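The structure's right below; bear with me while I get my questions together.
Some chains omitted; the rest stay in position.
Note that the chains take the letters A and B in the order they are written out, and that residue 1 is the start of every chain.
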Amino acid sequence: MDPVILFFLLGALAGLFKSDLRMPPAVYDLLSMVLLLTIGLKGGVELAEHSVGGLIPQIGLVLLLGFTVPLVIFPLVRFVGRMPRADAASIAAHYGSVSVATYAVGVAFLESQRQSFDPQLPLFVVLLEVPAIMVGILLARGFQGGTRWGPLAHEIFMGKSIVLLLGGLLIGWVAGAEGVQPLEPLFFDLFKGVLALFLLEMGLIAASQARTLRNHGLFLVLLGVMIPVPLATAGAWLGWMMGLNVGGVTLLAVLAGSCSYIAAPAAMRIAVPAANPALSLTASLGVTFPFNIFLGIPLYYQIAQWLHGQ
Amino acid sequence: MDTTSRKLLTVVTEAALEARLCEALDDLGATGYTIVNARGRGSRGVRQADWSTSGNIRLEVICDEERAAEIATYLRDRYFDNFLMIIYISDVQVLREDKF
């Protein structure tokens, strides 16, 4: 097993056994900042070496994926899961959007398999973050007017994860491989170490969701385990249709199957306050995230290989 | 030393609301406010400041009695249903009454 995942386990166990181990919020912020910039920079450097012209159709398809997923999840949760409208919409937005931490573990997984992936994937992370959140808000509010979209859109688009991902991407693109080279010791060489520390904290956070899990256990576990695989399969299929390589297909599957825990919770708390934030956060961090990093990613990799006839 | 009576209104609520509350206070005519990061427990469970906006804030406004009532009413109507929030009010003597 990849040792970074063992750090998640360590954090989760420390949390469950109520250790006094805590990661200061400032450290969490630093680590996630470095991770986001690293992912962006890497993508930008790669993009700089390819022609971007051919990406437009792929961008359209990825955005379509982002808009579609919540429309599929919402009725399921609302009518099969019998959840209130606000909660169903919020959960749909979370699953439609993406988790950068899951993506980073996917990247680390591919690295340890020595499997390269298409350079535009970091761009897809950015593209997938927003649309589902907007659809989720519309679903919650029932498409009646009265939503002040201006400030909401600002909050969503200027959220720190998008700013850092997109900013890193553009800097990497402008600077190119040679320009970014002096930044490599911090952003590239430390990547796995930073990810390990970050996953330690994710484990602690996941463990702190245990109380919610006790109350809504069955529902959340069902949700958190049963949604990712079909979504990831759809993502893999889309990636294969677009002509991505095995690594790219795997990562698009990872993105589709991952569940937001930064952008979506922040936006839904403000835009759909009636939704219980503990429900979607616990499904995301307490169930789907560990499911994906332990079982999902290797499975999606299998699917990608199978699609490519390997 | 000249002092004047004013009300000190304290709000403890979710950190995610900070930007909204500051805007609202500006609109409601508060002359200022002071915020500190907090954690705690209430009717809706424990709030730790472990990561991003998982913590609470403790916000204080000094103003006259009517404005305090106005602010409290506004917050109650807007946020009591869906957000963790408590509000309490006490009497204070302030220096430089024109500031509040």
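Quick note on the criterion: contacts are C-beta pairs under 8 Å (C-beta built on N, C-alpha and C of every residue); 3 or more make two chains touch, one makes a residue touch a chain.
This structure is a prediction, so every number in the text was calculated from the model and none was measured.
*Asks:* Could you list how many of each labelled chain the entire complex holds?
*Replies:* Here the complete complex works out to A x3, B x3.
Definition applied: only the chains that are shown with their structure count from here on.
*Asks:* Centroid of chain A to centroid of chain B, CA atoms only: how many Å?
*Replies:* Taking the mean C-alpha position of each chain, the two centres sit 34 Å apart.
*Asks:* Please output the residues of chain A touching chain B within their complex, sorted ascending.
*Replies:* 22-23, 25, 28-29, 201, 204-205, 208, 211, 262, 266, 269-270, 273-274, 278
*Asks:* Touching residues of chain B toward chain A in the complex: what are they?
*Replies:* Going through chain B, the ones touching chain A are 14, 16, 20, 45, 48-53, 55, 81-83.
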